[in-house]
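Working notes, beginning with the structure itself.
Left out: one protein chain. Kept in place: all the others.
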Amino acid sequence: MNFYFDHIMKKGFASDNNAGVHPEILAAMADANTGHVTGYGHDIYTEKAVELFRKEFGPDTGVYFVFNGTGANVLGLSSLTRSYHSVICAETAHIQEDECGAPEKFTGCKLLPVETRNGKITPEAIRPHLKGFDFEHHSQPKVISISQVTEMGTVYRPEEIRALADLAHSHGMYLHMDGARIANAAVALSLPFKAFTRDCGVDVLSFGGTKNGMMMGEAVLFFNPALATETKYLRKQSMQLFSKMRFVSAQFLAYFTDGLWERSARHANRMAGLLESRVREIPGITITQKVEANGVFAIVPKPVIAPLQEKFFFYVWNEQTGEVRWMTSFDTTEDEIGQFAETLMALLA
Amino acid sequence: MNFYFDHIMKKGFASDNNAGVHPEILAAMADANTGHVTGYGHDIYTEKAVELFRKEFGPDTGVYFVFNGTGANVLGLSSLTRSYHSVICAETAHIQEDECGAPEKFTGCKLLPVETRNGKITPEAIRPHLKGFDFEHHSQPKVISISQVTEMGTVYRPEEIRALADLAHSHGMYLHMDGARIANAAVALSLPFKAFTRDCGVDVLSFGGTKNGMMMGEAVLFFNPALATETKYLRKQSMQLFSKMRFVSAQFLAYFTDGLWERSARHANRMAGLLESRVREIPGITITQKVEANGVFAIVPKPVIAPLQEKFFFYVWNEQTGEVRWMTSFDTTEDEIGQFAETLMALLA
Amino acid sequence: MNFYFDHIMKKGFASDNNAGVHPEILAAMADANTGHVTGYGHDIYTEKAVELFRKEFGPDTGVYFVFNGTGANVLGLSSLTRSYHSVICAETAHIQEDECGAPEKFTGCKLLPVETRNGKITPEAIRPHLKGFDFEHHSQPKVISISQVTEMGTVYRPEEIRALADLAHSHGMYLHMDGARIANAAVALSLPFKAFTRDCGVDVLSFGGTKNGMMMGEAVLFFNPALATETKYLRKQSMQLFSKMRFVSAQFLAYFTDGLWERSARHANRMAGLLESRVREIPGITITQKVEANGVFAIVPKPVIAPLQEKFFFYVWNEQTGEVRWMTSFDTTEDEIGQFAETLMALLA
Partner (left out) sequence: MNFYFDHIMKKGFASDNNAGVHPEILAAMADANTGHVTGYGHDIYTEKAVELFRKEFGPDTGVYFVFNGTGANVLGLSSLTRSYHSVICAETAHIQEDECGAPEKFTGCKLLPVETRNGKITPEAIRPHLKGFDFEHHSQPKVISISQVTEMGTVYRPEEIRALADLAHSHGMYLHMDGARIANAAVALSLPFKAFTRDCGVDVLSFGGTKNGMMMGEAVLFFNPALATETKYLRKQSMQLFSKMRFVSAQFLAYFTDGLWERSARHANRMAGLLESRVREIPGITITQKVEANGVFAIVPKPVIAPLQEKFFFYVWNEQTGEVRWMTSFDTTEDEIGQFAETLMALLA
């Protein structure tokens, strides 16, 4: 059926969440739609999905499913903090830029943004904020939060994460990771999830699926059970408890079956690499960030931006510099990238 | 496939959210899974779903989709209030009893619970709380919140709603309705939605779908555009903005197609009526609330509760009195009710 | 000088906080006004004032000075709770009725008001709220809060407090006492402070001074050091940290010197007793609460209320019943009570 035919043509590079749902995910949801199960996660699908997470991350992992990425980040941070704490993050971090103040509103904490060149924060950049401990006038630093993949498409190396975790822990702080695109990072690093999260000292992880072919649903993972004693209440109070939870859980069941997450993320990353390689050669285009996952950042001559968006929608990242962001997803095709590159070349000609 | 076969057998009367998703809803979600659309509601499915709501409720209705009922209530209340306000509701209200304090946490408001016999609050019961206006020491009453259907399975008559709206408005207050089971109310009243909401003076409505065959997703409806000027920000900040919104919107498209909502709710209500009529005659059982929608409340001799739950799961409402709640849903069958009644009789024998 | 002469004449029975400051308190403040001291409580006056509190309440008592009673209650409650908790209190409690929602706003908790006849809550009245433990949908009961003296002028007996503390502790909850008029209670009970607070199982106490002759300043006392590990940050964040703290501390130094608190409270209580005895005999007047401290509640024929207020200002407690509240203070005189009683009689004649 093609009721929405015109619309469908407009596949673009705006965001990996503009894609739909991977067919294997959808099929799993349909499969779960049979009979009655207890609500709010007391069902066999959720039980099995939690098992799969524990297989990946360790048997004592605390696993809490939520609706979306903002919910995941806020639930994780609120489990780690009280209102007089502060959270150090990149100035480009989703929690700082794109959550409309949900972290401050729900946790009461202060966010301390750190300048970065590539979305990755370093111990050096954090250190000036590690002050005022025990001084009641000052919000007490409690969490370092990093995004993996970063909002600039870059990927932390395991040793970089370990260094941040060590810094955090040496100050009685925690390391939180926003893993909205963690599958793309795993593929980029060729490492299992655990190797660059729990094994590197991450305390709490927002494990995202939506940007990699799921419909909705993220998991908040706790690698220290003591940190999650209050999480179930905070999840409900933060409006993130799904009544028909099985339909999130079933998605994760498929996600971890036959390497779906990896196939999808690997494809998306490969498409970004292809996009970069096609575009890099075009005169007038400057790639601004290392392409390590499924995002390409580039400076494009301003006059061509609007006409290009007409054909393939995407977002301008920085109005002043003309920097734009192109995201690929599990369903991006080589053809689309070819057409895109040709359109761009034609516009620049 | 029957991997979960054993489990499926345990269909019961615990909650209308233990049911799965109506097949027509699921089909609509699959249909929407094609191509890319802009995220966060800027898509044609959402556009059309909003249109359908406006057809039901008036062309200037503000329509905001959220994930779940708690989210809907909190978003509605936070749009109507500032932190120094109070919200008057039944002591049995979902916002008072079942949301783990989400309304207080997110709005900062005080909730003022009112005693009721049947889940319905009356002007008389509210009046003692209508005091302290303009007195800065006292939380300022700002909202009356009612549930339709109530948590006790009863249904407000339009004139009762109108009386509460008039009372609210005469004090510069608003009337909020938690419509988690609004379809069951519409069927019970044989009235279109608008006739017992907007037309009766309701200002903001949580329009629920999950308990009537949807997977997830509720709508917060504003009947005065001036009340919703900040709602889009509050929705994002309250972590209720769905990135792949089309999959909520597509559900509502199906929900309003071929009278699906009405067919489902009518069936559920009819099943509750059947359940009541079968059970009412059983010696030792006392029906405690008027059965007007899809819930039956009854006092059952305590010794039979556990064995009955073994066969058909349900919740005890009041441990002390032995009052229990049985909910029916769109997929309850006459056979199940027959078996349930027979089991109950056998246990009592 | 008598610039305010007319005004001064209007001494009344509105509230014990309408009185000024006891001269011995004011003198102590003046004495402390010499030289520089470190701000925010790191000064010798505060050190000594804390010592005095520890002498009264035990050497490990946590002592935190704040500005006012609302601040004291909120700081105490926020030290005991997280946002998903609930606080059970009398429906007449200051935290429920008179703090404009500060407890909800700052703690995020739900307040559960309990009906009372005399401002005192009983285990029986509380028990229906002791439910939903471990159930994530329900705000978790965490604190029972009582006022001593109650807002109705009554005084809890030690065994009543002990029973509430036992009930709280047996459910993993805490007992909080709002002691805005604790000195009046101590006098009424002829007991040292510790005997009816810490020794009865109170966990946290708002120790008030303002209503008994201080200018401002209350103390939040913690009888379990583990409960106060975060209090210093919460005090600052709740805007209750005084920079020139010595001027609160100096007041407490005087308050505990030569039995000032006791002399003042004893006098106020005695005046209330005198007022009651004079008024009780007047036909048409009904005393509605047992007079145990410094407040008298009475039903007065409505027509005489306004003319009486003209001469001696006071507040109507219940517009519908004509119940009024008369408070005495450290500076109430026998003459004033005589004049008041005569005026009342004349008006009723």
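Each chain carries a letter (A, B and C) given by its place in the written order, and its residues are counted from 1.
Heads up, the rule we're going with is that a contact is a pair of C-beta atoms (placed from the backbone, for glycine too) under 8 Å apart; a residue touches a chain by one contact, two chains touch by 3 or more.
Remember, it's a predicted structure, so these values are computed and weren't measured experimentally.
Considering the full assembly, C:Gly71 is the residue among C:Gly71, C:Pro113, C:Gly153 or C:Gly179 that touches the omitted chain. Remark: the omitted chain is touched by one listed residue; of B:Gln140, B:Thr154, B:Asn294 or B:Thr328 this is B:Gln140.
The omitted chain makes contact with just one of the residues B:Arg82, B:Arg127, B:Arg157 or B:Lys302: B:Arg82. Screening C:Thr210, C:Ser249, C:Ser264 or C:Thr288 against the full complex identifies C:Thr210 as the residue touching the chain left out. Across A:Glu104, A:Asp178 or A:Glu218, the residue that sits in touch with the chain not pictured is A:Glu104. For chain C, the residues in touch with the chain missing from this view are 1, 4, 7-12, 14-15, 17-21, 23, 26, 29-39, 44, 67-71, 74, 99-102, 105-106, 210, 215-216, 233, 236-244, 246-247, 313, 331. Counting over the whole complex, chain A has residues 83-86, 96-101, 104-105, 108-113, 131, 136-140, 319 touching the chain that is not drawn. Mapped onto chain B, contacts with the missing chain fall at residues 40, 82-84, 108, 136-137, 140, 230, 232-237, 241.
In this section, only the chains that are shown with their structure count from here on.
For chain B, the chain with the farthest CA centroid is C. Look at where the CA atoms of chain B average out and do the same for chain C: the two points lie 42 Å apart. Once the centre of each chain is set as its mean CA position, chain A and chain C turn out to be 51 Å apart. Contacts with at least two other chains are made by residues 99-101, 105 of chain B.
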